[in-house]
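One protein chain is absent from this view; the other protein chains keep their places.
The chains carry the letters A, B and C, assigned in the order they are written, with residues numbered from 1 in each.
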Amino acid sequence: MIRFECDYAEGAHPLILEKLAKTNFEQTPGYSMDEYCKRAASHIKKLCADNNAAVHFFVGGTIANLTVIASILKPYQGVISADTGHINVHETGAIEATGHKVLTIPSDDGKITAAQVKEIYLEHVENPEPEHIVAPGMVYISHPTENGTIYTKKELTELSELCRKYGLPLFMDGARLGYALAAPGNDLEISDIAKLCDVFYIGATKIGALFGEALVITTDSFKKDFRYYIKQRGALLAKGRLLGIQFDVLLENGLYMDIAKNAIDCAMLIKAACEKKGFKFLYDSPTNQQFPILPNKYAEELSKNFAFHQWKKVDDSHVAVRFCTSWCTTKENTDSLVSAIESL
Amino acid sequence: MIRFECDYAEGAHPLILEKLAKTNFEQTPGYSMDEYCKRAASHIKKLCADNNAAVHFFVGGTIANLTVIASILKPYQGVISADTGHINVHETGAIEATGHKVLTIPSDDGKITAAQVKEIYLEHVENPEPEHIVAPGMVYISHPTENGTIYTKKELTELSELCRKYGLPLFMDGARLGYALAAPGNDLEISDIAKLCDVFYIGATKIGALFGEALVITTDSFKKDFRYYIKQRGALLAKGRLLGIQFDVLLENGLYMDIAKNAIDCAMLIKAACEKKGFKFLYDSPTNQQFPILPNKYAEELSKNFAFHQWKKVDDSHVAVRFCTSWCTTKENTDSLVSAIESL
Amino acid sequence: MIRFECDYAEGAHPLILEKLAKTNFEQTPGYSMDEYCKRAASHIKKLCADNNAAVHFFVGGTIANLTVIASILKPYQGVISADTGHINVHETGAIEATGHKVLTIPSDDGKITAAQVKEIYLEHVENPEPEHIVAPGMVYISHPTENGTIYTKKELTELSELCRKYGLPLFMDGARLGYALAAPGNDLEISDIAKLCDVFYIGATKIGALFGEALVITTDSFKKDFRYYIKQRGALLAKGRLLGIQFDVLLENGLYMDIAKNAIDCAMLIKAACEKKGFKFLYDSPTNQQFPILPNKYAEELSKNFAFHQWKKVDDSHVAVRFCTSWCTTKENTDSLVSAIESL
Partner (left out) sequence: MIRFECDYAEGAHPLILEKLAKTNFEQTPGYSMDEYCKRAASHIKKLCADNNAAVHFFVGGTIANLTVIASILKPYQGVISADTGHINVHETGAIEATGHKVLTIPSDDGKITAAQVKEIYLEHVENPEPEHIVAPGMVYISHPTENGTIYTKKELTELSELCRKYGLPLFMDGARLGYALAAPGNDLEISDIAKLCDVFYIGATKIGALFGEALVITTDSFKKDFRYYIKQRGALLAKGRLLGIQFDVLLENGLYMDIAKNAIDCAMLIKAACEKKGFKFLYDSPTNQQFPILPNKYAEELSKNFAFHQWKKVDDSHVAVRFCTSWCTTKENTDSLVSAIESL
C-alpha cells in the first residue's frame, strides 16, 4: 500500500534528526529562551523583512489558533472565518471553548473575499441594536486553505486593506504555508504576508519537522505579553529549543522551500494525470492536496494499492477523492500512482 | 559553569533519538492512533496492573493538567490543591481559564493530608447555603511535590479513601513521578498509584524524553470521550507516534526507572555533603530536588562555578537554594559540586 | 403614535402590582427560598402534571438560556439550534461565552424537524474521527419561535422521540409560551411539553409580568445542584419572592392564559385585515407576532401613526413588517390598526 493520505505520516527531515542528536546534551534554558529559538526567529524576521516582528513557536496548529484568537478578541467579539475553516469544523470547538463565536462566511473553495467580509461587518455595525449580536473582531484565513486553494497577492491585499479600514486584525493559518509558496501561480512572498497580515504562522508539522508552527506577530499591539497567553493555554514547550532547532535547520539554507517544492512537483504530476484522463476537480488546487472527481469504480480500483481519502460523494456514480503529497513523497511512489491513473 | 538548575535542560536519552531516527520514514496514522502508542499503552497497563486503564499522551504538564481538570469538574466545581501546587501558582491561571477555581489548602512542604481535604469538604457541605460557594469537585496532588517531597503509601491511601468516601476524584500530577518511585523510603509502586488515584500521569519531559506525559485514567467514568477533550484543548499531537515511541523506549525494559535512579543517586550525594556541613533543609526531600539552607556567602561562592536557583530568602544571612539533578546528571559533575560543598 | 413594536413595552398586569404592594413589608428569606416561590412552583407542577418537576425562576430569557445550556452540556459538546434561534443570533454570543458552540440547522420559519436533528447527529457519530468535531449535546428550540410559528404535538413528539433515542436533551425556550398555548391550532398543553421536553420555561416577561421566566426541569439528571449554576451566572435574585409573587398571581387562577389570549385575539384581527387586503406573510404565524409583506408605500403610510418593525426587505417594492401584540394590547388600538390597514 502506497500512502497519499496526509502530509504528517512520517517523521522529520533527516537533517533535523541529525541536529537534534548533535545538540542533545547541550544545556539550554527552557521555554524557548534559548539560542536556537533566537536563531530561528532571526531567520524568520529576515524572511519577513521585519526586524521588529515577534516570533513564537507552537507544537501544533489547533493550539496556535486558539491561543492567537483568544489573545486578540475582546470577550464579546467573534472571529470571521470561511465555514470550511479549520477552526470552524475541525478543532472540536476549541475557539468556542475560549469564549468566542466563529462567524462564518459561506465558501465553496475555502477562500473568503474582501467583499464578503465587508458585508458581514457592515451588517453588524448598521444594525440598530448591535450590542445584541456578536461583534466581528478579527478575520481568520488559511493559506493554502483546507481545500488546497491559495490567495493571490491581489486578493490578499484587498482583504488586508478592508480589514485595516474596519479595524479587523487579519490572521493567517499557515499550517501548510510552504506548499502555497511553492505552488505554480503563487505571487506572494513571506514578506508580503508579513506586511498584509497582523499575525500568521509558518507551519512545519506538515513540512519537514517532527512538529512546529512558527508564529509571527507583526502588529505591535498584539505582541505585548504574548508569552502569558502561550503559557496559560499549556502551549509553552519546556524544551523549547526543540522548536528552535527544527526551524533553524529548515530556514537556515532554504530547506523548507526545497522540500515544499517536492510536494508540489509530485502533486502536479498527479494532477496532470487526472486531467489527461478528463477528470474534473472538486477544487482548483495548485498545492499538495488534489481533489479529482473519479467514477466510483476507478476510486475503488485505485484503493487496492493506494491509500487516500474519499473526500465527498459527488453523485451516485462519482466521488471526489483527495491525494495528498508531502515534503517526503518519493518520485517513485508518485510515478506508481500516475501510472495507475493512466491505466484506469 | 556546571548546571544544577532544572531537570529539562538537555534533550533526550540517546536510545530515544536512535529509535526516532530508525522509524523516521515509517508511515503511521496520526493523532496517537498508531502502533507505537499502543505498545507504550500496553507497557503502562502492565505497570498499572490494569488492563482496562485508558492511556493518553500529552506533550507537557500544564496542558495535561488543564485538560484533565476541565474534563472532570462540573462548571460550579473547583479543584482542591496545596497552595503551593503547580496549577495554583505556576500555570498562568490555566485552570481558571477553563472556568474553575483552585481551592487551596495551606501547605509547608507541598503535600496535603486527608484531614485537610476532609475539613475543606465538610466546611462546604455543612454550609447552610452551599450553592453560593464553589463546590469541591476533585483533588489535585503532585508526586513528588514541587518541593521534592513524596507521599507514603499510608498517606496516599488515606487520601484516596477519603476522596472516595466523599466522591472526590483524585488526580496525581506525576511530572516527576520516576524520581518519587526511585526515592529512598518510597513504598509506592505504579500499580498502587493506579489503584489509589482516579487519574495520574507518568512524566517523561523531565525524565529522559524530549517531551511527554503519559496520562492514565483508571476510573471508568472519566474515560468516555476523553479524546474530544484532548483535541479541544489543542493537545492532540499530529504525529502522535513521537509520544508512543518515546514511552515505548522508556518503559520497554525499565529504562525510565534506571535513569530516574541516576538522578536520585546524584541528589543523595549532594544531600549528604550538605548534611555533613551541618546545613539544614527547607524541605525534607528524598528526590532529585534538594533545598539546603546556606549562609549567603557560601551560596555566592558556589554560584561562581555552579548554576542553581536561589529559592527563598530564609533570613538576612541565609538563603535556601535548589540543586536539581536529572536523568542525565553525570557522576563527574556531581562530584565537583560535592567537593565544592565540602570545601566551603 | 400607537405601538405594535414589541411585547415588553409596558409594566405588569395590575394584579401583580397590587400583590407586590400588599406583600411589600413582609419579611421573607432571600434567593427564592420563600413561600411565594413555593406556591408558584406548586401551580407549575400541577400544570405540568409532574410533582417531581424542579422549578426555578429567572429574571430574563438570555440568562435562563445560558444557565441551562451551560449546565447540561459537557465541555466538548454543542447545542443544536435553528440558525434563526435566539441563542444563535441575538444573545451576543452568550452561549459561546460559556464555552460551547451553537450547531445550526437552516430554518426558514424558525422551526427545526426531527429529520434535521437526525441528520446532524448521524453526520457526527458516523464521522470516522468524531473527536475532531464538536459533539451534538442537546437540542434548543423556541416555542413560539422567533418568527411566531409553533410546533404541533406531532412535530414535538417526533422531535422528542428522536432526541431520547440519541440521548440529546431537549430544551424549549418558552419566552412567549403563553402565546403559543393560546394560538389557534395549538394542540399542546403544558403537561405535554413537560413530558416531551427535558427542560423548558414559561415566559412571563412578555406576558404580564415585570420580568420572569419559570424554568421547569423534568428530567432528574439535570435537577441536581441546579442552584449552583443559577448563582454562578449571577442569576439568583436576592429578593426572589418578586418572581414567586408574580408567577403566583399569573398562574393561580389562569390569568396567564387569559391575557395571552388577548394578544392572540388582537393579532388575529390584524392578520385577517392583512389577508383581506391580499397581503402575503413572511411566516405562517398563529401567534402574537404577524409578519405581513406590504408594498413599501403602505408600510410608510402606516408608519405615520403606528410604530412597528421593518423586519426584512423582500424586494425593491415590498417589505415584510412585524406587528407585535401583547397581553395588554387594547381592542381600541387594534381596531385603529385594522381600520388603517383596510383603508390602504
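Quick notes
As a working rule, a residue touches a chain if its C-beta (ideal position, glycine included) is under 8 Å from a C-beta of that chain, and two chains touch if they have at least 3 such contacts.
Computed from a prediction, not measured in an experiment: that's the story for all the values here.
In the complete complex, the residue from C:L66, C:A182 or C:L215 that touches the missing chain is C:L66. For the chain missing from the display, the contacting residue among C:H43, C:H56 or C:K231 is C:K231, taking the whole complex into account.
The omitted chain makes contact with just one of the residues B:G78, B:G110, B:G174 or B:G212: B:G78.
Contact with the undisplayed chain is limited, among B:I2, B:L15, B:M33 or B:I133, to B:I133.
Where chain B meets the omitted chain, the residues involved are 75-76, 78, 89-93, 96-102, 131-134.
Along chain A, the points of touch with the absent chain fall at residues 31, 70-71, 74-76, 98-99, 129-132, 135, 225, 227-232, 236. On the side of chain C, touch with the chain left out of the figure occurs at residues 3, 6, 8-12, 14, 17, 20-21, 23-30, 59-67, 91-94, 97-98, 205-206, 210-211, 228, 231-239, 242, 328.
Criterion: only the chains that are shown with their structure count from here on.
Here the CA centre of chain A is 34 Å from the CA centre of chain B. Of all residues in chain C, those that touch two or more other chains are 75-76, 98-99, 131-132.
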